[in-house]
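Take a look at chain A:
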Amino acid sequence: MTRVIRCLIYRDLLVAWRRRSDVAVTLLFFVIVVSLFPLGVGPEPELLRQIAPGVIWVAALLSSLLALGRLFEADHADGTLEQLALGAAPLGVVVSAKALAHWLVSGLPLVAIAPLLALQYDLPGGLYGVLALSLLLGTPVLSMIGAIGAALTLGLRGAGVLLALLVLPLFVPVLILGAGAVEMAAAGVGGHGQLLLLGAMLVVAAALAPWASAAALRISLE
Partner candidate 1 sequence: MNDVYIWGSYLVTFALLAAEVALLARRARKGK
Partner candidate 2 sequence: MKWFWYASPQTFLPLAGTIARWCALAAALLTAAGLYIGFVVAPTDAQQGEVYRIIFIHVPAAWMSMFLYLVMAFWAALGLALNTRLSAMMAAALAPTGALFTFIALWTGSLWGKPTWGTYWVWDARLTSELILLFLYLGFIALRAAIDDPRRADRAAGVLAIVGVVNVPIIYYSVQWWNTLHQGASVSFTRAPTMAATMLAGMIVMAAAFWMYSIAVSLFRLRCMIRESA
């Protein structure tokens, strides 16, 4: 089983490496969106410090959303997905592996870059850790819940926008907790509650979401 998972992850990472530009584009989108808000709301430092966690988190949400389109698309196009579904490994495990690889490529970089972007907002020093940790816990949840949406909309016309409509309401709790953790830390209360809840969400999503994604994939592939 672990061999299967390792193979799948390695393969997906290899494919992503060969299409580095796709990954880079998603990352660039994240950077641009975060940079747009100060242009829109004005450069006042206090305001920017206040909206920083929310803006960064929303941008992370949108970038994850964009990247989700790529999760199953390539494999579906060349028939690999059907082979995987017919194969010996449980589809839930396959989906988990793909979601993990997807997160490594589109979620983890966000975690790394976010503190740099937070500099633009003059986020107070002690909050960078909380920000990074909240994203570290939250972005995998986004990948896993998003995988359900990606599986449901596989191959449909207008799949990208439909995916957004389906998945963004489900992202809302993660957003609230993630941004909330940083905001609570900023208020001096400490973001531990939110971070713990995010961790709990991660565990539950890891347990349940692959099952739903696998069911959705089977429905889409018939």
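Note that a residue touches a chain if its C-beta (ideal position, glycine included) is under 8 Å from a C-beta of that chain, and two chains touch if they have at least 3 such contacts; residues count from 1.
How were these candidates chosen? In short, all candidates are chains of the complex that A comes from, given by their letters.
These numbers were taken from a predicted model, which means no experiment stands behind them.
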Note to self: For chain A in this complex, identify the touching candidate from 1 or 2.
What the structure shows: 2
Note to self: Applying the document's contact rule, which stretches of chain A touch candidate 2 when the two form their complex?
What the structure shows: 148, 152-153, 156-159, 162, 165-166, 168-170, 172-173, 176-177, 180, 183-184, 197, 201, 208, 212, 215-216, 219-220, 222
